[in-house]
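Down below is the structure, laid out as structure tokens.
Note that this is a trimmed complex: some chains were dropped, and none of the rest were shifted.
Which chain is which? They are A, B and C, in the order written, and residues in each are numbered from 1.
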Amino acid sequence: MSHEAEAVSSRGGGISAGIKTPRPKSNWLKHEMAVPKPWAVNVGRFALFIIMLLLWEIGARSGLINSFFWSQPVEIARTWWIGVQTGAVWQDTLYTFRSTVIGFVLGTLGGTLLGLSFWWSKYYARISEPFIIMFEAMPKLALAPIIVLVFGIGIGSKIAMGFAITVVITTLTTYNGVRSVDKDLVRMVYSLGASRMQVFRKVIVPTAIPAMISALRINIGLALTGAIVGEYIGSERGLGRMIFYAGQTYEISLIWANIFNLSILSMLLYVLIGKLESLLLKGFMHQK
Amino acid sequence: MNAYKMELENVSKTYLGTDGNPVNALGPIHMQIPNHRFISIVGPSGCGKSTLFNIISGLVETSDGAIYVGGNRVDGLTGITGYMLQKDLLLPWRTILDNVILGLEIEGIPKKEAKAKALPLLYKYGLKGFEHHYPAQLSGGMRQRAALLRTIMYDREIILLDEPFGALDAQTRAMMQEWLLDLWDDFQKTILFVTHDMEEAIYLSDEVYIMTSRPGTIKRHLMIDLPRPRKPQIITSPQFIELKEEALRTLSEETMRAYQQESAG
Amino acid sequence: GGRSTASSGPDTAVPAKAAGNTKELIIAEPVHSTGYLPLYIAIRKGLFEDIDVKVVTLSGGSAHTNAVLTDQAFGFIGGPEHNAFAKAKGAELRAVVNIVNRGNVYLVARSGLDPGTDIAAFMRGKSVAVTQYGGTPNSIIRYLAKEWGYELDKDITLKEVDSGAIPAILQQGQGDVAVVTEPILTQGIQEGIWGEPFYNVPQELGPYAYSTINIKQDSITKDPETVQKFVTGIQKGLEFLQDNHEESMEIAKQEFPTMAEDLLKTTLNRSYEDEMWEFSGQISEEAVTTGLAVVRAAGLLKTDTIEYADIIDMQFVK
């Protein structure tokens, strides 16, 4: 058997020899079982980040990268530091954070409820479909006049944007989750005399939960985008507003500095969502 | 009151095959099930036993025919029978205990009460220490026991069991058999039981139906007139052996015929 | 225009792609506006000789400048202050012909408010809806605030929003005053959201290099003939606009087919009235000085060293 011959290490003597040879492992076991060590991952990320910055700075200094269009790390860091000193960084980040989180929560809840509600009637689901698509297709920015009319220029319009942008995708994802339910489980529960409401509560909702949870990550990013678009429509504060400012006035380093802040914020949000996700998975699905 | 607890009249099922043509999977089946009887159904694999149970429990629509329980037409209705499906179908996100009380929960019995009712049974049937485990952490046999307990806890007059003891070890199986007989006796249930083990079928039942191969119809309806209560030793009695040989001959005739048919055609 | 690579800087000239005999020139406009009617007339009436001019709407910050600096577009429409911004960072752009020579914005007050005659006094404590920072209307209100001796956020609050949001803000009473341009100005008046402008920037500030056509210095050195042809075409467009009000209106209708006709008419009339266009194509020193003063007041231009000659080249305007 060639398979065997290739893969195993010779042991020499019989069992009685009792010499413990190092345990051989197949590749896949290592892979499927291993969870990368957090510190190694963080080191990797950090290293990659630093290398990218270094290449950029060197490229800019040597003229390979035109710093007129791209700016350069040292310059960006300087601009960023000014923001930290004036306190603008914290205020803008907090502002964007607040509207993102509220829009996210509302959009996710709304979309989940809507997606789940589709289970109740295929007819209703099919009728609603094109309207949902229509709503999704609307460029939210173009609706600025109406959005301001309805939601004002305060935090309301930013929340509305976050909501509008997350709700459709959550609806679709949840509905996909609902449709992926194991038909046999549904049958079994019906065989116990369950009502539709009971099947819904005891099978459909728990089945859809992983889909909903997997939508969280995507949603937080979208809610952030929504908040940024909302800030574009009109805002007094916020990272999005700062970036547009900078874009209008050729301050490329200010754009990057705020994109950096935005990345930090979005990373923070993802970390929070990650925690929430594993809490939910543990609570509902008993997975690690 | 009718003479029969349940009647199947001309029940049959046709699936749509992959090629779009209808495939006759079952029937027509006629059965008249008296009250409080233990009935076994034995037949070649793929003859439609699971399909029949799905139909009786209202989970699959009949293509033709009718089912009556206590004189009332019930085909397409659920909640009439207790049904243990061939797959264990435990809800993966519930602990074993929560799975077992599912039927009671659906009936509206408070969780606490339901759990109090279920725990002794879990203890008795070797699931002690696993009440709060999730299905994925259990061995195959344990899962099947949990599914069986769930069906039993869902206290219906007619109970359908599709190969409930398939994955159990001999000892547990024997214990479960005795317990099932007790239960049937104590609570005056009507039990329909699918098994591949003819000895088990005869040992447990008042009547054994032997089915033909696909599309499954009733080939033979055997009355088991062994006295009750039966002791395990009964399986070595001449009467038992005679019945078993008779039944096995019928079944093997049928299986052979099926194989020949398929090899030929 | 070809796709540029990261390494092609503002000074590396990539020859514009020639399509047959007629050169294709792309002009990037920040928005499709009646103010640029001379350009549309020149295109629609075929006033350019040997060159084929195409217009691309390019919004979003400095995108139009970048398009020119990377040779994806031949020129862009915008104030010469953009050339100053670029110059401050070491890129050479020149305004070669004038189009709009007035600060094309108006201050209006929410219906029910009476600005009276002392405008500075009226403006104290008001909140003003205006488009985003970096845009000229925003710079103008900042400039005016400074002139009046007001401090932002203290004496005057700015609500910086997308232009489409401005009417809704006044309608809802979230703002008192708006800085608007045509055609929203007329629409708001018609709708009764605000009254006639109480401060007419075109008249008050006078000549103001608001929208010029700006190209790369390189194009001037390497291919002056093309630049000449282009500027001549624009000048013909300006002349046409000056001489043929009726036909210009027809062209405007083709260019803005969905806009209500009376609205279009009112807009054009107001433009003629306020001497919006510089029909000679000339950019005066005075006009540039005003423009630069405004962006300096807004804090957009931080250097003081940039002069008229650094950003304007009038050699092609005959």
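Basically, a residue touches a chain if its C-beta (ideal position, glycine included) is under 8 Å from a C-beta of that chain, and two chains touch if they have at least 3 such contacts.
Computed from a predicted model, the values in this text were never measured in an experiment.
Overall, the file's complete complex carries the labelled protein chains at copy numbers of A x2, B x2, C x1.
The working rule: only the chains that are shown with their structure count from here on.
Contact topology of the protein chains: linear, an open path with no closing contact.
Relative to the C-alpha centre of chain C, the farthest chain centre belongs to B. Distance from each chain's C-alpha mean to the overall C-alpha mean is smallest for A. Between chain A and chain B, the centres computed from C-alpha atoms are 48 Å apart.
If you average the CA atoms of chain A and of chain C, the two centres end up 40 Å from each other. Chain centres here are Cα averages; for chain B and chain C they lie 83 Å apart.
Counting partner chains per residue, chain C shows two or more touched chains at no residue at all. Taken in their complex, chain C has these residues touching chain A: 6-10, 60-62, 65-66, 69-70, 85-86, 89-91, 132-135, 159-162, 164-165, 167-169, 171-172, 174, 300. Considering their complex, residues 64-66, 68-70, 141-142, 144-149, 152-153, 232-236, 241, 244-250 of chain A touch chain C. Considering their complex, residues 54, 57-59, 78-79, 81, 83, 85, 87, 89, 91-93, 102-103, 105-107, 134, 154 of chain B touch chain A.
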